[in-house]
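Only one structure is covered here, and it is reproduced in the block below.
The other protein chains are all here in position, but one chain of the complex has been omitted.
All chains are identified by letter, namely A and B, in their written order; residue positions are counted from 1 within each chain.
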Amino acid sequence: MREWRLRAIAEFLGGETKGDSERVLSGTCAIEAPEPDKVAFIESKRQIAGLTGEAVGAVIVPQDLERHFENAVIHESPRLAFAWAQVAFYAPEGFELPDRAMLDDARAFPFTGGEWRISSGIHPLASVCEDASVAQDAEVGAFSFVEAGAEIGGGTVVYPSVYIGRDSKIGKDCRIFSNVSVYAGIEIGDRVIIHSGTVIGSDGYGFVSHSGGHTKLPQTGRVVIEDDVEIGAGCTIDRAALTETVIEKGAKLDNLIQVAHGVRIGQGTLVAAQAGISGGTRIGKWCVIGGQAGFQGHITVGDRSVVGAQSGVIGSILDNSKVSGFPARPHSQSMRSLAALSRLPEHLWEIKHLRQRLAELEKKMASLTDAEHASRESSTGDGE
Amino acid sequence: MREWRLRAIAEFLGGETKGDSERVLSGTCAIEAPEPDKVAFIESKRQIAGLTGEAVGAVIVPQDLERHFENAVIHESPRLAFAWAQVAFYAPEGFELPDRAMLDDARAFPFTGGEWRISSGIHPLASVCEDASVAQDAEVGAFSFVEAGAEIGGGTVVYPSVYIGRDSKIGKDCRIFSNVSVYAGIEIGDRVIIHSGTVIGSDGYGFVSHSGGHTKLPQTGRVVIEDDVEIGAGCTIDRAALTETVIEKGAKLDNLIQVAHGVRIGQGTLVAAQAGISGGTRIGKWCVIGGQAGFQGHITVGDRSVVGAQSGVIGSILDNSKVSGFPARPHSQSMRSLAALSRLPEHLWEIKHLRQRLAELEKKMASLTDAEHASRESSTGDGE
Partner (left out) sequence: MREWRLRAIAEFLGGETKGDSERVLSGTCAIEAPEPDKVAFIESKRQIAGLTGEAVGAVIVPQDLERHFENAVIHESPRLAFAWAQVAFYAPEGFELPDRAMLDDARAFPFTGGEWRISSGIHPLASVCEDASVAQDAEVGAFSFVEAGAEIGGGTVVYPSVYIGRDSKIGKDCRIFSNVSVYAGIEIGDRVIIHSGTVIGSDGYGFVSHSGGHTKLPQTGRVVIEDDVEIGAGCTIDRAALTETVIEKGAKLDNLIQVAHGVRIGQGTLVAAQAGISGGTRIGKWCVIGGQAGFQGHITVGDRSVVGAQSGVIGSILDNSKVSGFPARPHSQSMRSLAALSRLPEHLWEIKHLRQRLAELEKKMASLTDAEHASRESSTGDGE
C-alpha cells in the first residue's frame, strides 16, 4: 500500500483539489464506512442523504456535490476515478503505475486487487518443458507445468499449480491464478486475467448417437481468448469441435460460467455468474447477460442486447433486444405476463364467477324469451 | 474402521441397550440395505412398514419403536445418534473420539468420511514460504504451496495441490481438500471443511463501464469464513471490493455455489447446490436456500427464511419468509399461480366459450329489447 497527498492523488486522477491539499491519504474506503485517512467516492445526491457525518479523509465527487465535503477531488467520473485510486493506493511498490490513457480505454491493468506478484522468473519447483518459451520477466509459480511448445509472454504471472498444455500461447501481462487448466493449442491475448479453477479448452460435448451408444466426436478445434478479457473462477470454456470458441476483446465473465464448443462472445460483453451458453451460439458485442441465464445452441444474440437473470433464450434475438423469462421474450412482455400470472388465481376465480352469472343470465333470458314468446303468442291469439 | 460392542456404542451415543449387549458391530448401514453385523437407524413407524425382515446387527431407535427390534440402542434422536455412530466406527484409529458435547452443539468434528489423514507434518514435496507459519501438528500435502505470511493452525490438514495465498490465515482442525485455491488475505476459522476445487477470494465482478470499455475496479477487500463452516466442491467465494465477504459460523454450503463480493451468509444457514448470490446481498441466519436459486444483488433475506429451489429472489424478504418461483413470492401464492397456470389453457378455452355465450346472449337481449320496445310502443299506441 502506498500513501498519497490529496493534491498528488488529484493530479493522478485528473481531478481538481479542494481543501487541505497536503492531507495524507493511505487507502480507499466505501462512503458508507468512512475512515478518516481514506478516500471514498460519491456519485449522486441520494448518497449524500444517507451519510452519517462521520469523518472521511477525502471524497471523489462531481462538481455539483463538492460543497458537501471539506476535502475532495472534484472529478467528472467519480466511479472511474475511484477505480484508478484503487490502483494508485494498492498496486504493489515494484509496479509502475499505468498512465491514465490505459485506464481510459479500459486496457486491463494487471493489478487485480485479489493478489499480485512481482515477477521473479520461473520458480525452482515449477516444471517448464525444454522447448516451451517463458519470457524473462514472466513468472511461473511452484508446481505449475508448462508443456512443450507453449509460450508465456512478458510480465505474465502464472500462479502455482497451473497447467498449460502443449503449444498454448499466453500473451503479455496476464494473470493466470492457481489451479487453472489450459489444454493444448489455446491462444490467449495480452492483459488477460483468469481466475482459479477455470478450465480453458476442455472437449466440447459432442457425440454421435447410434444403436450401439454414443461415439465421441473428437474435439480438434481450439479456444481463442482475446486481449483484456477477464474470466472468473470455476468457469469452463470448451474447445470447438473443428473450428474456434472465441471470447472477444474486453469481454468480462463472472464465475462458474459454461461456454460450450464453437460459442463466440462479442467484444465488451458482460456475462454474470452461472450463465450457460450452448454450442455454436454467438453472443454479440457489448451485451449484458444476467446470472444463471441459459442459451440454446446455434442461435445469435444481437449486439448491445440485455438478457435478464435466469432467462432461457431459445431463439435468435436482434441487436438492442432486452429480453427476460422462459422462454425469453421482450422484457416488458415478460413482466406483463408475470404480473398477470401473479393475479391469475383471482382471475380464475372471477372466470368462475362470470360463468355463474352468465348461466344465471341465460336462465333468466330463457324464461324471459319463453314469456315473450307466450305473450307474443297470446297477443297473436288476441289478434286472430 | 473400528469395532464396537452394542453396550459400548450405546454408552458412547448416550442411549440405552436392548438385547445382546455383547454383540460385536463393525460399521453402519442403511435400514433399507441391512447387514447382520452393522447398525442402522429408524425414526418413524412408516419406515418399519417397508422392512424386509432381513437381519440387521442393531438399530438405533426411539423408545416407542423398540419392540420391533431384537438388538437396539434406544435413543431420543436416532438420526443424530447415527451421525455420531458414523464417527465412532469410521474415524481413523489415531483420532481421539470427540466428546458428545462437541457433537451436540454441532462443532464440526474434522472427520468427514470422504477422506482423512493422520497428521504428519509438512510433506517433503510441499512448499511453505519461509515466513509462513504451520502448526507442528498440522499437515501440508505434497505440491501444496503456502505463501509468505500465511498461517495454518494445529490439527489442520491441507491436502495436495492446494494454494494458500499471502497472509491468509487458516484456523485449527480444518480440512482443506485437494486443488482448493485460497487467495491472499483470507481469514478462515476453526473446524472449517473446504472441498476440492473450491476457490476462496477470487476477485469480485466489479467494473466501471464507460465509452472506452470496462475498467476493472481492483477488488481489495477480503473473505472471512467463520468457525464450523463447510463449503462443498467447486464453489466460488469472491473477495469484497473494499470490505468483507462473510460466511458466518456453522453455515453449510453444498457444491458449485456462487457467492459474489460483499455477500454475507448468516449463521447456520444451509445453501443447496448451484445457488448463486449476487453482490452485496445478505442472507440471514438459519435460512434454508434451495438448489439453483438465484439472488439479486444488494437485497436482504430475513432470518429463518426458506427459499425454494430454482427461485429468483429479486427483492428483500422479511424474517421467517417462505418464498419460491420467479420472481420469488410467498410460497403458497407461487403454488397457486403455478396451479392456475397449469389449468390456464382450459380456462382460456372457457373465456372464449364465455365470450361466445355472452355474444349470443347480447344478441338475444337486443332482439328482446327490440321486441319489448315494439310491444311497449304498440301498447303505448294501444293506450293512445
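Here, a contact is a pair of C-beta atoms (placed from the backbone, for glycine too) under 8 Å apart; a residue touches a chain by one contact, two chains touch by 3 or more.
Not measured: the values here are computed from a predicted model.
Asks: Please pick, from A:E66, A:E139, A:D173 or A:D238, the residue that touches the omitted chain in the full complex.
Replies: A:D238
Asks: Tell me which residue among B:V24, B:A55, B:L348 or B:A374 touches the hidden chain in the full complex.
Replies: Selected residue, touching the omitted chain: B:L348.
Asks: For the chain that's not shown, point to the residue among B:A8, B:I48, B:C129 or B:A142 touching it.
Replies: B:A142
Asks: Using the document's definition of touch, tell me which of A:G149, A:G276, A:G302 or A:P345 contacts the absent chain.
Replies: A:G276
Asks: Residues on chain A that touch the omitted chain in the whole complex?
Replies: So the residues of chain A touching the missing chain come out as 127, 143, 145, 161, 163, 165-166, 179-181, 183-184, 197-199, 201-203, 205, 207-210, 212-221, 234-236, 238-239, 242-243, 256, 258, 260, 274, 276, 278, 292, 294, 296, 312, 326-327, 329, 333, 336-337, 339-341, 343-344, 347, 350-351, 354, 357-358, 361, 364-365, 368, 371-372, 375.
Asks: Which residues does chain B use to touch the chain missing from this display?
Replies: Residues touching the hidden chain, for chain B, are 28-30, 33, 77, 79-80, 82-84, 86-87, 90-91, 103-106, 108-109, 111-115, 125, 141-143, 159-161, 177-179, 193, 195-197, 228, 230, 232-234, 250, 252, 254-256, 268, 270, 272-274, 291-292, 309-310, 338, 341-342, 344-345, 348, 351, 354-355, 358, 361-362, 365, 368-369, 372, 375-376, 379.
The definition used in the following text is that only the chains that are shown with their structure count from here on.
Asks: Quick check: how many Å separate the C-alpha centres of chain A and chain B?
Replies: 25
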